Each structure stands twice: as C-alpha cells, then as structure tokens.
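With one protein chain held back, the other chains of the complex are shown just where they sit.
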Amino acid sequence: MSVDQAAVRRIARLARIAVTDAEVPHLQDEINAILAFIEDLSAVDVEGVEPMTSVIPLKLPMREDVVTDGEIEPLILANAPLTEDGFFLVPKVVE
Amino acid sequence: MNDLTALTLAEARDALKSKSISSVDITRAHLDAIERAKGLNAFVAVTAEKALTMAKASDARIAKGEAGPLEGLPIGIKDLYATLGVHTQACSHILDGFKPPYESTVTSQLWRDGAVMLGKLNMDEFAMGSSNETSYYGPVASPWLPPNWSADKARAALGGDKRGLLTPGGSSGGSASAVAARLCLAATASDTGGSIRQPAAFTGTTGIKPTYGRCSRYGMVAFASSLDQAGPIARTVRDAAIMLRSMAGYDAKDSTCVNSPVPDYEAAVGRSVKGLTIGIPREYRLDGMSGEIEALWGRGAEWLRAAGAKVVDVSLPNTRHALPAYYIVAPAEASSNLARYDGVRYGLREPGGDITELYENTRARGFGAEVRRRLMIGTYVLSAGYYDAYYVRAQKIRTLIKRDFETVFADGVDAILTPATPSPAFGIGEKGSADPVEMYLNDVFTVTVNMAGLPGLVAPAGLSAEGLPLGLQLIGRPFDEETLFAIGETIEQSAGRSKLPDAWWA
Partner (left out) sequence: MSTQTHAKLIRGADSDWEVVVGLEVHAQVTSRAKLFSGASTAFGGEPNTHVSLVDAAMPGMLPVINKECVAQAVRTGLGLKAQINKRSSFDRKNYFYPDLPQGYQISQYKSPIVGEGEIQVDLTPDHSIRVGIERLHLEQDAGKSLHDQSATMSFVDLNRSGVALMEIVSKPDMRSADEAKAYVSKLRTILRYIGSCDGDMEKGSLRADVNVSVRRPGETLGTRCEIKNVNSIRFIGQAIDVEARRQIAIIEDGGSIDQETRLYDPTRGETRSMRSKEEAHDYRYFPDPDLLPLEFDDAFVEGLKAHLPELPDAKKARFMADYGLNAYDASILVADRETANYFESAVQHGGVSRDAKIVANWIMGDLSAFANAHGLSVLDAGLGADALATLVDLIGDGVISGKIAKDVLVMLLGDDKGTDPRELVKARGLIQVNDMSAIEKAVDEVIAANAQKAEQAKTKPGMLGWFVGQVMKTTGGKANPQAVSDVLKAKLGLS
C-alpha cells in the first residue's frame, strides 16, 4: 500500500495540519516508507483472532452520580489564547 | 563533583533519616550540578525556588519524625507530567506557555511521600522518538563520552549543535541523562514502546515500565492510551523499586488503572532467584545482531544460572510482528489523543481566516516533523477503507503477541531475559534523517512488552568494548514487578556497577 500526493493532502486535511505544496512530496516519501515497513503484517494469519479490546482483564468501573467537579471557570480559561466574557473565542464558524 | 550528588537515592534517604545531611543541602547540591550541566540540555525548566521550599518543609518533617518514604529527596520530572503551575509541554511548541491548574496523580503521590521537585526534564516531543532528538527544546546529550572523544571535543560540541555526542535514547532522554549525570537522585519517565527502558540501557541506568494499569495515567500527556505507562529511571535497581512504590497505585480518575495494593517493591530487592525459571526467547536473536549484544545476553543467562535460576529456551513466535503492529496502533491512538491541540483552549494559536485555517496553521506550526508523520500515519490507518486492513489487523496481532507470552508463563517461566537494545547509544544526528523507520528499529526488543501490557525492567549489565553502557531487559508476568526487581538486582550485582562518567561538561 502506498499513498499518492492527493491522498497526502486528504490525510493532512483530516488531521487538520497545513502542508505546503513543497512539503507534500517529502511527506509522501516518509509516509510510504512507514507503510512499506508495516506492509508485512498483511501476510500474517489472523483467522479467528479477536482484536485486543483491553490489555488488562478489567471491567469498566462506574462512578456515582454526584457533582464533584466544575465551577472552576477561571482555571478552565486560564491558559486560553483568546476569551471574552467567559467564552472561548475562535474565528467565526459558518454552519 | 559534589559528594552529595554521588549518593544513590537509597543512600540519601538513609542519610537524611539519620540526619547526617539535610534536604536543603542535598537539594542545593543538585541545583548546582544542574546549573553546571546546562549544556547537556537535560532540563527544560528548573524549579529552584520551589525545590528549596519543599526541601525546607521536608527537613521540618524529618525533624518531627514524620518523614515519608521519599522525604527530602530531590528528583526530576519528565515534561509530560502535569505539575501544578509549572511548565508542562511534553516538549512541544504547541503547548507553549501551558501551566496546568492541576497535578498528575503520579507526581502528586511523589509529593505526598515527601519528594522534592528539581524541575522538568527534556523528552522527545509528545514522547514520540527514541533519541530525544525531536524535542522542541533541542537534543539532550548523554553524559557518556562518545568512544575516543576527549572532554574538550565533547565540550565544544555541547556548545554547538551537539552533533556526534551520544543520545541518551528516548523518549525519556532528559530523565536518563539527568540520572546518569547525577543531576537528580531519580526521575519519572514514561514508556509507550520502550521510552524508559531504551534510555536506561543507553545511559547505564535502571528503568522499569510496570504492568499496564499499575500506575495512573491521570495528568500524563497522552500519547497512546493503551500503551502508555509511567515508571522511574534511577541509578540502581533498589532506587527504582523505591520510586515505583510511590508512583504506583489505584486512581479512580483513571478507568484503566487497577485497584490492587502496591507491594513493598524494595523488599524484593535482594531476594534470591534460586528456583526461578528464566526464558530465553529464540525470536529475539535477530539476523545480523551485534556479537557484543549477543554475548552480553549469554552472560546474563550465565549470571542467573550461577545464582540458582533455571534457564530455558522459549518461543514467542509473533515477536517480529510487534514493531510494525506498534507503528499502527500507537500512531492511530495518538492521532486521536492529539486532536485536542487545536489552539482553542490552551497553548499555541496561529492566526487563521477561519476556524479550519486556525487549526491547520496552529498544528502545522506547533507540531514537529516526527509528530506530524505519526499523526498522518495514524489518521490514515483509521480512515475509511483502511481501518480493517490496518488497525483491526494490528489489534489482532496484539492478541497473538499477548497469547505468546501467556503460553510461556503458563508453562512455568517466571521471567524472560532479552537484550534491551540492538546497539549501544548512537550519535546525535546519526540516525533517522533519511529514513524514519531506521529510528523505529531501536524499539525492536521493547515494544512487545507494551503490546502485551506486561512489566519490563532494564538493568545495566556492563560496558561495550568501546566503553559504552549496555543493558539487559527482563519481562515479567502481569503485576509481578517484584520478581523483576529480584532478578534485576542479581544482574546488577553480577555485572558490578559501572562507574558513571565524570562531569566533563562543567
């Protein structure tokens, strides 16, 4: 399996990472090198094998329905690049 | 070199308890050492004032007879642990300026037990790397001199781009370098594919990645959730055991953390290994393996035989699939875990005309090349049309890898002995620039352990012909870290502790 330049752009868009035209070919080579490395796995016989769901045999622990958190607005906003009146601000999103 | 920084963690603990030294003194000694070792670039943030405040408080508690297990001992913290109000960026530009309003569970337990925080340690960006060369803050130099280098040559390189100096391994390069250079008594580190064990092997220190679920991941910047584990790097097996006892334990805030009591690991150090069965997996004998590494492996088996253990050949047939499977699973989970770094609520924000541009510019600017590569691979293997062929398949192979170990353990093997790395430490700038996969091969002996969720310990086992540290790895049963400490101690004693390098960097 290998990717072409269009695929590289598509993946970059999905991952929300800007790539310049100049970067695409190099990125393509890097990705294809890694894909070649993992290609061997396609030959392994995994018939009847379940994918691993959890490394440890545990059941999901559940917590009680009690409000134990929140009401810490200053902490939530403390590291934000841009806020106003308690909101996070981002460039306008058109629906 | 200061006497106080030559102590092991255990020795310092005893000296503090007997009040022959004070925490303020030993903390100051380490802060001085850190200052002199700036060139190594092991620390990315030094919390001198905080350290002295904590040391004073520790001295007071010791005076009152209220000393905790780590009371007054100065240690370093890998940059991916959230430390309240202190630099926490996983050595990435995208977390510029982030000071968490919270503390990770592991570090809060260290402070609960009285430890003193010297500062935050350098690492590969988001824990992705095996040489600490992907850090936003630049590479870390190992305190070990490259073969045939003079101290002068090394100092000169330190002031420049550090090319040619040895990497301490990664991703916990800062932790390993600092411990080996005696800049802290021990350090916290983390391991997703070998990031504790490989740096320990490269720097002649001891590191343990405990069983998945032994330590809480709450407050650790996540890389690959099903593989990440916290663990210590220290100068001796005993020191590592002392550290792990404080780091481990149940945390209700982490759903994957196991609720079982933490044993006194130190008590297992010095336990006899007589009667234990040690497995030597044939699949770890790689084609073209370094003769030196192979010989070391054989020596290790001999030491254990001499100590009364039984050594047997075992088979872990799916070993060679672990590394490629890891490079599907880990990037996939990372691609999702790192989606939150988007410039909206914390960290770096690059301008953008609309929200998409903001995301794309911030993440392009904020992530380094290795992180970007892995996020793109991760995104790809989860994407429509490829999910079954890659991710699901890799998770099935993971089941096979775990099954291999279960079979071997069920057959009566108590621990498995393998090399830790395919080679000793290499030079900064030497690997990975042409082919990313070249760097990945460093993890070939270590990733199996993360894939199976088992505990793995690396102990220093001697020096190479060129005088560089070599380590051996022990893989244990789930939650049987005690056996690993017992065997690790035997290896350490048998190898004899190599002298750590003198400070050429000062």
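Observations
Should a chain be cited, it is by its letter among A and B, assigned in written order, with residues numbered from 1 in that chain.
To be clear about the criterion, a contact is a pair of C-beta atoms (placed from the backbone, for glycine too) under 8 Å apart; a residue touches a chain by one contact, two chains touch by 3 or more.
What you see is a predicted model; the values in this text were computed from it and never measured.
Partner chains of the missing chain, restricted to those shown and counted over the full complex, are A, B. The residue from A:A22, A:A43 or A:V94 that touches the chain not shown here is A:V94. Interface note for the absent chain: among B:P100, B:P168 or B:G279, the touching residue is B:P100. Within the whole complex, the absent chain has one touching residue among B:A187, B:I208, B:A222 or B:A364, and that is B:A222. Residues of chain A that touch the chain left out of the display are 10, 13-14, 16, 53-54, 58-73, 75-77, 84-95. Seen across the whole complex, the unshown chain contacts chain B at 80, 82, 88, 90, 95, 98, 100-102, 104, 217-222, 224-226, 252-256, 332-333, 335-336, 338-340, 342, 344-346, 355-356, 359, 379, 382-384, 387, 391.
Just so it is clear, only the chains that are shown with their structure count from here on.
Centre-to-centre separation of chain A and chain B, using mean CA positions: 24 Å. Within the complex formed with chain B, the chain A residues making contact are 1, 3, 7-8, 11-19, 27, 30-31, 33-35, 37-42, 44, 46, 49-52, 54-56, 58, 60-61, 63, 72, 75-76, 78-82, 88, 90-94. Contact residues of chain B toward chain A in the complex are 97-102, 211-213, 226, 252, 255-256, 258-259, 318, 321, 324-325, 327-328, 335, 339, 342-349, 352-361, 363-364, 367, 372-373, 375-377, 379-380, 383, 386, 389-390, 392-400, 402, 435-437, 440, 452-453, 478.
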